[in-house]
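Only one protein chain is missing from this complex, and each of the others stays in its spot.
As written, the chains take the letters A and B, and residue 1 is the first residue of each chain.
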Amino acid sequence: MSGWISNFMNHPATYLKAGWVQISVSNLIVILLMLTVFALAIFIPFPNEDSGKGKK
Amino acid sequence: MWTARARESWQKNLPIEKLIPDTQPAYVVSWIYVFGVLTIAALSVIIISGLALAFAGPAWYHTSDFGHWVNSLHFWSVQLFFAFMVIHLWGKFWMAAWRGGRIKTWISGAVVFVLSIATGFTGYLIQTNFDSQWIAYEAKDGFNSAGIGAFFNVTNLGQMLLLHVAFLPAVLGLLTLIHVLMVRKRGVVPPIDANSSNTEASR
Partner (left out) sequence: MSKNLSPKEVFDAKPWTGKLRSYDIIKEGTIAVVVVALLVVSLSFLFGSPDEKSLTFKGWAESNSDNFYATAVQELAGTSGTATYGRPYNEGSDGLNVGPLFLQKWAGVTHRIDAANNFVIEPLMNQVQTPEVKAALTQWSQASVDARTKWATTYDDAITKAEGKLSAIPAGEYGPVPALANGLTQMAKAGSLDAALLSQGGFFQTDSTKQILFFGDGAYLDDAGTAANLQGGTWGMMNETGRYPGQAWLWLYSFWYQIPPFTNEESHPIGANADVYIMVIMGAMSLGLILIPVIPGVRSLPMRIPIHRGIWRSYYQSEGIKRRRK
């Protein structure tokens, strides 16, 4: 658990503020990632080997 | 005998073709469908890393580098679990996946979501570090104000520890299993606007 990244992680977080809204950069990244992944999951085509063959 | 009837009912509702299918309806082609199984995969990593943490006791990870790494596995699998579960929930909402008699499937999934938050919360309380001191002190007021604190005392480490490693995961695991079996029994919900005439036409 050494290395500069875990060192970096254990420093006080940065917070973004807009009026009464306040969020840590880490939480914001997590939430934006979730929204992005959700959007990508819908728009990126799923590989479909069988398409058109139509078994019954 | 009810035992024989139970077997018959299982056979009728969940034959192996439904339980472990080798085909899916042709409309099941989207990446959104992988988030259910990803959630379960994250849950299995949570359980395995949690069992490893439980084996050596709740304070082990403060003093052992290996223990701290196992704690990190537990931490990140929980973060992924919630991320996958919420994306799964968004997906199922926009599919209106409760259609066609699948309401109970939605309900069981939503209950699992709420219960997961409670389970995760008890995990934060048993970290035995500054975070858990703070959360215990702050959270007690909400539970006490609703009369829940009398039975669910967030400042009682022993109670939270046992709930987190025994009762809550057992209930969560069971509900997850029921949720998955319900999906297998009823099949994946057909697309919105799909109807019988389309299906006939496609034959």
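Everything that follows uses one rule, which is that a residue touches a chain if its C-beta (ideal position, glycine included) is under 8 Å from a C-beta of that chain, and two chains touch if they have at least 3 such contacts.
Treat the numbers as computed from the prediction; the structure is a model and nothing was measured.
The missing chain lies against chain B, touching residues 20-30, 32, 34, 37-38, 40-42, 44-45, 49, 61-62, 68-69, 71-77, 79-80, 82, 86, 91, 93-96, 98-101, 103, 106-107, 110-111, 113-114, 117, 120-121, 124, 127-134, 136-138, 140-147, 149-151, 153, 155-159, 161, 186-196, 198-199, 201-203. Residue-level contact of chain A with the missing chain is found at 1, 5-6, 8-15, 20-27, 29-31, 42-43, 45, 48-56.
Assume only the chains that are shown with their structure count from here on.
Residues 1, 30, 33-34, 37-38, 40-42, 44, 46, 48, 50-51, 54-56 of chain A are the ones touching chain B in the complex. Within the complex formed with chain A, the residues of chain B that make contact are 23, 26, 29-35, 65, 68-69, 72, 79, 83, 86-87, 90-91, 202-203.
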